[in-house]
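Reviewing the structure listed below.
Only a single protein chain was left out; the remaining protein chains are all shown in position.
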């Protein structure tokens, strides 16, 4: 059962060197309040696991611009000059991961798998240093689970049992990241009574959710 | 885009030695009409991939009782004496697969993965003959994707774009099996107009669905 | 098993379940625990076919044929329940998100090994979800009769039936006793009223660590 906390309290749980799996894509579905609180708390040397590095002033890009991040596993940097600069200067260490592979590696950690075999990246730099395994005559790259200490996600609504639903393309990586944190913190727009969400429409069961932050109290 | 067919037409697509991934659990969420049509068509030497072998007169148990099945990958036989008899007499070849592993192996095939690493089965007969891979100090069994020619699933409703929703515990393996057929045939209770299903509540997008059978015309 | 024995074991299991725990109860005896959760304690029950928030069995005539648990029994759901596919369900299990799972056993041994899915040549129900549950749950409790129907011990030095998982059991609850699997072996924690330590030792093949002062 989750505990209701503020964004500042969420940030206070996070320590330098923690690994954060953060939901969202190009800042849609990003847990902006928690991100702002991390920036405000001045936490440094974090590792982030994200699809994209967003913009300098939106989404996880704010963590980069404020130098909270020392390393990242990410698939797309194109919208954020700052992360490219920090990468080129050596301030931030980047592992580029194909987007589908990133999702499977995060899901693997959340669901207790050690990794998956994927054809994505065969014959490219992505396969370098990795084990190639042949199954039924086809080669695959062994891609290992990506562990995270915290999953920070943005959902649309939670109920009082911590069940989450997402809105439109703000789903993106959030339901996957939500499974994957040793501690999962969900930022939501509102908390509704238990029973108000249709059991068939719940995307993330409350079992995955440890803390909830409401980002706008009406 | 799917084609609407009858259960008999669905059965006519299926040939001896085909591999069938069939949704349902203890006959809840089983595509009974398609199963009946396969029995009626007298198709033999089929391979089935199922969570459980159900009962002799319900679910996939009917395929066993009518000797349509020569081999199976399955996790639970306990409710079906006939399959245990056929196994003991050598008529049917059984690979017992832990239920969670079965789901991941089927999902792997549907999503283009070659397999997954799981800790389930370590130190048991399940690991025999399989590769053990160590990731970050922990051992895992390499479990490979289970291919299937046809996925036969039961959904609650489809819309005219082939999008599927499931009802209550009749979800079970259906959404996973639905992703995994080279050809996916969905049996549904009714087809509603496109747009009637909430885009956020659709579980199986129509992209996975090749044929639909309506099991009761009102 | 007699109803009072079942109730007693069920009540003892229930004491292991804390407010807010997510719990998976195996078929049969373990489900008895659900009848003994104290008022004010909220435990959320999963069934591995794909539902969280399982409630009591429905009244006769009110069964929904698409509402079953992993044993095939009809269920109801409580407010806050959710339905999902079996891959997600086993993702919850294998991913370590279930606090406690309680299962029956054919055999369990002093190293925490469990055998509960096969008697070669005799019985092959299959492992179903048991291997994933025992591998993934944070705490694995075995609940069973102390001996088999012929009176032979089921708590052994070493299981000789095919294993469900290796070294994953942490607690054994029977009608006679409660035993904890420790790195040093099986610790006898409680003896049920009406039995003596000697009774338990006699009914157990495994060696037991018996703390001083245990009645």
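The chains carry the letters A, B and C, assigned in the order they are written, with residues numbered from 1 in each.
One rule holds in what follows: a contact is a pair of C-beta atoms (placed from the backbone, for glycine too) under 8 Å apart; a residue touches a chain by one contact, two chains touch by 3 or more.
All values reported here derive from a predicted model rather than from experimental measurement.
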Note = Touching the missing chain are A, B
Hidden partner chain, touching residue among A:118, A:163 or A:210 = A:118
Key: Of A:31, A:61, A:98 or A:181, the residue in touch with the unshown chain   = A:98
Request  = Would you indicate which residue among B:48, B:113 or B:213 is in contact with the undisplayed chain?
outcome  = B:113
Note = Listed in rising order, the subunit B residues that touch the chain left out are 1, 107, 109-113, 159-161, 163, 179, 194-195, 199-200, 202, 205-208
Query = Which positions on subunit A touch the chain that was left off?
reply = 25-26, 28-29, 51-52, 74-79, 84, 87, 96, 98-101, 103-104, 107, 118-126, 166-176, 203
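Everything below uses one rule, namely that only the chains that are shown with their structure count from here on.
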Key: Chain pair that, of all pairs, has the most C-beta pairs in contact   = B-C
Inquiry  = How many angstrom lie between the centres of subunit A and subunit C, each centre taken as the mean Cα position?
reply    = 35
Query = With chain centres defined as C-alpha means, what is the inter-centre distance between subunit A and subunit B in Å?
reply = 32
Ask   = When the C-alpha atoms of subunit B and subunit C are each averaged to a single point, how far apart are the two points in Å?
value = 29
Request  = Would you mind listing the residues of subunit C that make contact with two or more other chains?
outcome  = 83-84, 90-91, 93-94, 135-136
Remark   = Residues of subunit B that touch two or more other chains sit at 104, 118-119, 166-168, 171
